[in-house]
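The structure under discussion appears below in the form of structure tokens.
Only one protein chain is missing; all other protein chains are in place.
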Amino acid sequence: MNELLAMPREWLSAAGEIGRFMGTVLSDVFGARVLRFSGETLRQAGILIISSTLIIWALMFVLGLECGIEGAYFLEAQGAPAYSGVFAAWCDLREIIPYAFGYMLAAKVGTGIVAELGAMRISDEIDALEVMGVDSMVFLCATRLLGSWLVLPFVYIAGIGGAFLASYIAVVQQVGVVSSGGFELIFWEFQNPTDFLFSLTKAMVMATVIVLVGCYYGYNASGGPVGVGTATAKSMVLNLVLVHLIGMMGTQIFWGQSPKAPIGG
Amino acid sequence: MVRSVAERAYLPARNLLEEIGDMMILTGRTIVSALRPPYPYGGEFVSQFLFVLKLCWFPLLISTLAICYAAPGLQAANFLTLFGALDRLGGIFILAAVREIGPAVTAVVLAGVAGTAITADLGARKIREELDALQVLGVDPVKNLVVPRFLALMVATGLFNVYAILFGIFGGLAAELVNHQPLGPFWTTFFENADTTDLWGSVVKCTVYGAIIAIICCYKGMTASGGAEGVGRAVNQAVVLAFLAVFAFNYVFTQMLLATHPEILVIK
Partner (left out) sequence: MATVEQQFEWHSGKNRSAGVPDAIEFIDVYKSFGSNKVLQGLNMGLPEGMISMILGPSGTGKSVCIKHIVGLLYPDSGDVVVHGQSVPSLSDAELFEFRRQFGVLFQDGALFGSLNLYDNVAFPLRQHTEKGEEEIAEIVNRRLREVGLGDAGQKMPNELSGGMRKRAGFARALVLDPQIVLFDEPDSGLDPVRTALLCELIKEIHAENGGTYVVITHDIMSARRVAEYIAVLWRGRIVEAGLAQDLFDSENPFVKQFLSGESAGPLGME
């Protein structure tokens, strides 16, 4: 029993430390200390664009397809195939796309940060920064956070576009239960800018947490290359749980039990 | 200029193809050495299985509860309220929790938790030259390390799927309750729609997920390179690749299942 509870206990005992770490990085960003390293921030943003964007979009696209297929079949069975647009709109925008984004971000960017910072930690590069009089938290963590804030909203918005397209392809072209125009009418009817904003908020909260968790595990790695590997694996576990919790809380807060739809029930 | 661009696109693509080929070979070798006697991997299989169980039960519990409460729970309830058909939520749960979300979340958590741990573990052994030492001692690393992990992850993913569906349904019940609905109609529509095809489809799907995750994660761990970043980078690549492979496979499998068993499409 003790062994089974090892992980939750570890999280609880580390929660204070992780919280403090996140607080420091956030205050570095909001306190504008990060602006001293604007060059590094832009470089991190650039790396993010080149190395991670395509793969994040790929997962968002595939999940968009799946949403479309399931939605089309389900509504056909409900006897309201014309409404598959609703399913696609809600499933994509409100739920699945933020999750897809969170999953891939945690996998690609989160663990990538752990591997990179962990390697810097064990080869003394972080100590070297400190010794050269550079605040390593600002230089390494705050720049990454700000860099991701600069880039990820646009990545996410473009990804939503991709997922919509995927759902459209699945519903209209592949399953073919509704006409293109019919799909679009319902699809756009059932979402509004607020939904879009909520979805974006959800995704950005996820992104912030993922980057910070990655920084925490990487910055505090120890024990050689093996230790970096373990830290990378651990960060993924925590990130997955947090992504799901943020997704749930976002839905509860933003949509709760009010459908925000143009037809009454 | 043109040439350098071409090379930039060509090299990673070729590396990826080579890796996929290597993984296919590893899959073949794993299956062959799993079947061919002797069978020395029993103990390791049990310990790996318990290891996966120990690591995954808690993240998976939270993840399925959260996602099923929110996505097919609250959102679908909102949606069904529009039609005045909130009693159909049970039906949606068959579709969502059993067919899609259960297996998907199981795969994501297993890849993210157990898969990464396996890569980190094998990567560590590779870096410490334990794998070379094994081979020098005449022990086949595929048979003694990959096969037990492959089997353990397959079985664990299949079983965890049922566990995830169970807790997913609890999430759905919670959503019913916050909408002040009686639970009777939920169960009625749920069992009306429950179909063995759905369940076995879901379990088979997850077992294959487990195999995919195991192969990718073992491969990445065993080919981890030296250097400070080696193992961390291996874990990073393993989990990205596992996610992509799982969801690509899911798309194909859902299509196939829906096409070959059209009767499950009908929600009564």
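Observations on the model:
Order of writing sets the labels: A and B. Residues in every chain begin at 1.
Heads up, the rule we're going with is that a contact is a pair of C-beta atoms (placed from the backbone, for glycine too) under 8 Å apart; a residue touches a chain by one contact, two chains touch by 3 or more.
All values reported here derive from a predicted model rather than from experimental measurement.
The hidden chain, counted over the whole complex, makes contact with A. From the options A:6, A:35 or A:131, the residue with contact to the chain not on display is A:131.
Within the complete assembly, A:119 is the residue of A:119, A:178 or A:246 that touches the hidden chain. Although one chain is not shown, part of chain A still touches it, namely residues 119-120, 123-125, 127-128, 130-135.
Going forward, only the chains that are shown with their structure count from here on.
With centres taken as mean Cα positions, chain B sits 19 Å from chain A. Within the complex, the chain A residues that touch chain B are 3-4, 6-8, 55, 58-59, 62-63, 65-66, 69-70, 73-74, 76-78, 80, 86-87, 90-91, 94-96, 99, 103-104, 106-108, 111-112, 114-116, 118-120, 122-123, 224-226, 228-233, 236-237, 239-241, 244-245, 247-248, 250-252, 255-261, 263-265.
Residue ranges of chain B in contact with chain A, taken from their complex: 54-55, 57-59, 62-63, 66-67, 69-71, 74-75, 77-79, 81-85, 88, 92, 95-96, 99-100, 105, 108-109, 112-113, 116-117, 119-120, 123-124, 127-128, 178-179, 224, 226-236, 239-240, 243-244, 247-248, 250-251, 254-255, 258, 265-267.
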